[in-house]
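Note that one protein chain of the assembly has been removed; the remaining protein chains are unaltered in position.
As written, the chain order gives the labels A, B and C, with residue 1 at the start of each chain.
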Amino acid sequence: MPIEAGDVVLIRLTDDHTFLVVAHAGKKIQTHRGIVNLDDVIGREYGSWAPTTREPTLLLRPTLEEMIMKVKRQTTIIYPKDAGMILLKLGLGPGSQVLEVGTGSGALTLALAHSVRPGGRVYSYDLREDFLALSRENVERVGLSDHVEFFRRDGQGQLFRHKSLDAAVLDVPEPWKEIEPLREALRPGARLASLNPTYNQVEQMVETLRRSGFVLVETMEILYRRLQVLEGRTRPLQHMVGHTGFLTFAACAGAPPAL
Amino acid sequence: MPIEAGDVVLIRLTDDHTFLVVAHAGKKIQTHRGIVNLDDVIGREYGSWAPTTREPTLLLRPTLEEMIMKVKRQTTIIYPKDAGMILLKLGLGPGSQVLEVGTGSGALTLALAHSVRPGGRVYSYDLREDFLALSRENVERVGLSDHVEFFRRDGQGQLFRHKSLDAAVLDVPEPWKEIEPLREALRPGARLASLNPTYNQVEQMVETLRRSGFVLVETMEILYRRLQVLEGRTRPLQHMVGHTGFLTFAACAGAPPAL
Amino acid sequence: MPIEAGDVVLIRLTDDHTFLVVAHAGKKIQTHRGIVNLDDVIGREYGSWAPTTREPTLLLRPTLEEMIMKVKRQTTIIYPKDAGMILLKLGLGPGSQVLEVGTGSGALTLALAHSVRPGGRVYSYDLREDFLALSRENVERVGLSDHVEFFRRDGQGQLFRHKSLDAAVLDVPEPWKEIEPLREALRPGARLASLNPTYNQVEQMVETLRRSGFVLVETMEILYRRLQVLEGRTRPLQHMVGHTGFLTFAACAGAPPAL
Partner (left out) sequence: MPIEAGDVVLIRLTDDHTFLVVAHAGKKIQTHRGIVNLDDVIGREYGSWAPTTREPTLLLRPTLEEMIMKVKRQTTIIYPKDAGMILLKLGLGPGSQVLEVGTGSGALTLALAHSVRPGGRVYSYDLREDFLALSRENVERVGLSDHVEFFRRDGQGQLFRHKSLDAAVLDVPEPWKEIEPLREALRPGARLASLNPTYNQVEQMVETLRRSGFVLVETMEILYRRLQVLEGRTRPLQHMVGHTGFLTFAACAGAPPAL
C-alpha cells in the first residue's frame, strides 16, 4: 500500500533520529542530515527508502509509541510507559466508547482513538480551547480524527453529554470533583484511570472513589530505564525520568442488590 | 448485551478478589466467599450483580490486563508493564499480521490477538506441544481463538511459513538464532520486540540486530510499584518485582539503495 | 590479634551462609552444615579457618553491614541502604554526641555507636522497655555498649536529658511532636535525620521542620537491587524490597540575627 498524499510517515535518518511528517505534495522537510522532498515520499511503500540531499532515508509507518512521543505539545504529555498500562487496564477494543477528561496536548487522546478502532469513539473534554485546538491538530495529523470528538468543558462537576460509556480517563488536577458526573456517564462495570503527579491527589481521589462505590481501586507508578547496549560496555543509561505520575485505576459499580 | 453461555466473565468478590471464568451452564464456582452458580450469571449484563451463597458478586467484562494476569501458566508470563510497552511499540492495529516466537503460556499471544482485531492474525510458534496446547486453551477461554494460529517450531533458525508480516515478538533464550528466518518473514519496516532476562542475551541480540540491518534498536527495562493508599497512611508497597526482563525493540530495514 | 572469649565473630559456611556469634568458651553452634565448637574459635585469628564437624569454616570480623542485618529483631530494622546514607549525612565522627529517638531493635543504634568511636556517645530513647532491653543486648553482643546509653521515654514532647548534641535520628510515627524538645537538645548547626514510611508523615515532618527554623531540609528514598552474576547469565534479581521508608534530613539553625 503506497504512501498517499496526506498520510503520516515517520522519516528515519541514518543516525536514528526520526521525524513525524504528513506527506503533503510539494512540501520539503529540512533536517540536520539533508532535505527531504515529500514528493519523493508520496507513492513509495512504507518500509522503503527515499533520498534526501545527503543520504537515503527510511520511511516507516509510525507506531502508537512514536505518535505519542511526537505530538506537538503545550503541556506535559502522557509517557508511553504509562499509556501502555492505561490501555491494558481500560478494557478497550473495537467499538468502545471512552470519555477523556483533560485533553491536554492530545497524546493520550490519540492512544485511546487508536485502541477503539473500528467503530469506537473518544469524547475528549478540556477547559481550554487552545488545548482542544492543539489536540485536534495532533489527532488529525496521524489520521485518527474520525474516532474523536472534542468538547469544551464549562466547569468541573457538570454533567457530560454522554451515557453508558465503557471507560474514562482523567488527567486533571482535581479528578475527585468529576466523580459524580462520571458516574452518570459510565455504564456499570466501566473502567476508569486517573493520572496524577502528587500523592495528595492520589489519596483524595482514591478515598472519593471508594466512597462513591467504585471497586478494584488500585494505584501504581511505572518507571522505565533505557540501556546502552554495546559489545563489552553494556549498562543502564545515566539519565532517567524519575517520576511522571501515579496511575489510579477503578471499576464503576452500581449499588449491590439486597441479597 | 447480556452474558451468554461460553462468554468470559470476571467475577469480583467484595474483598476485591477476582476469578476469570467461562459462563458454562450448569457449572458452579467455589470461592472463599461462597459458591457462584453460573446459571445465575448467564443472561445478566456485564456490570450487574449476581448472588453467591454468601454475598452479591459483581460481573465484569475482563480487561486485557486481567486476561493476561489470569492465564493458566506453566511458564513465567509476560507482565502487563512489559506487554503494554510492547503493544505500543509494535505498531499493531486492526488487520495486522504478527509473528510470535516462543508461545509459552500464551499471555502475550492473547495480548497480540486482542490488538489486531478485527481482521488481523497472530502466528505463534513454540518448540513444545504442551505449551501450544496450554496457550490454545488460554486464548480460547477469552474468546480470541479466531485471531491466532499455533505452530510447532521444529528447530531454531528454520524458515517460518509466512511472509510480509507486520511485526514479530520473540520470547526465546537465543533470539539471535531466529534473526535470519525473521528477516524472511517480515515486510520492510516491520517492528520487532524481544524479551530477555539477562544482560548477556540483550547484548548478543542487539549486536546481531545491528549487523543484520535492523534500525531504531533500543533496549529498556520497566519497573512498577504499587501504592498502599489509605487516608493519612499512603506509601509505596514493600513488595515489588525487581526484574522480569529487558525489552529490545527494532525496525526491519532492507539494504539502503545507492544514492 | 586473636579472637578472645566474648568477641563477636561472623562464621561463614561454604555455602556463604553466615552466623553472628559471641565466642563463649564451652558453647557450640548448631548449623545446617555441622556443629561449630566455639572453643575451636577462641585463640584463632580473624580471617583464619576453624573446623566444624563437616567442613572448614571461615572466621570473619563482622562489618557494620553484617552487624545491622544480624540484630535480633522485634521490629522492622533499618536497612543498610538507608543507614549508609544517614551516617553520611549526620556529620558523625570520633567524639560525636548523638540522640536517637525510637530505639526499636537497636540496628541503627549500633550503626551510630560504631560511627562515634572513640569518645562519642549515643543517647537512645524508646517508649518501650522491651525494645530497650533487646537493643541493649544487640549492642552489647557486638561490643559497642560503652558508646550507648539507653533511656525510657515517658512521652512524646518532653525534654531530653541532654544539651548541645551534634546530631539526632528519629524513627517514630509522629516525629513532628519531638521537634521542640529536639531543638532544646541540639547545638546550632546539628544535623537531623528522620525515617518515615508514609508520604503523609514526610509532609507533616517537613512542614514542621521548616516552620521551626530548620534548614537544608530534603527528603529522598533509596532503592537497591541485587544482581545474579553468572558467566553468560547475569541479570537483576527478581526479588527486591520495594519500600522501607523515606529519609528526611535537615540542619538545626537558630534565628538569624538582624543584619
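Assume a residue touches a chain if its C-beta (ideal position, glycine included) is under 8 Å from a C-beta of that chain, and two chains touch if they have at least 3 such contacts.
Everything numeric here is computed off the predicted structure, so don't read it as measured data.
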| item | value |
| --- | --- |
| Among C:G93, C:G157 or C:P173, residue touching the chain not depicted | C:G93 |
| Contact footprint on chain C, counting only the chain that is left out | 12, 16, 18, 45-49, 51, 55-56, 58-65, 68, 80-81, 83-91, 93-94, 111, 114, 117-118, 187-191, 199, 202-203, 206-207, 215-227, 229-231, 234, 236, 246, 248, 251-254, 256-257, 259 |
| Where the unshown chain meets chain A, residue by residue | 197-200, 221, 225-226, 232-244 |
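Note that only the chains that are shown with their structure count from here on.
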| item | value |
| --- | --- |
| Whole-Å gap separating chain B and chain C, where each centre is the average of the chain's CA atoms | 45 |
| Residues of chain B whose C-beta touches two or more other chains | 199, 221, 225-226, 234, 236 |
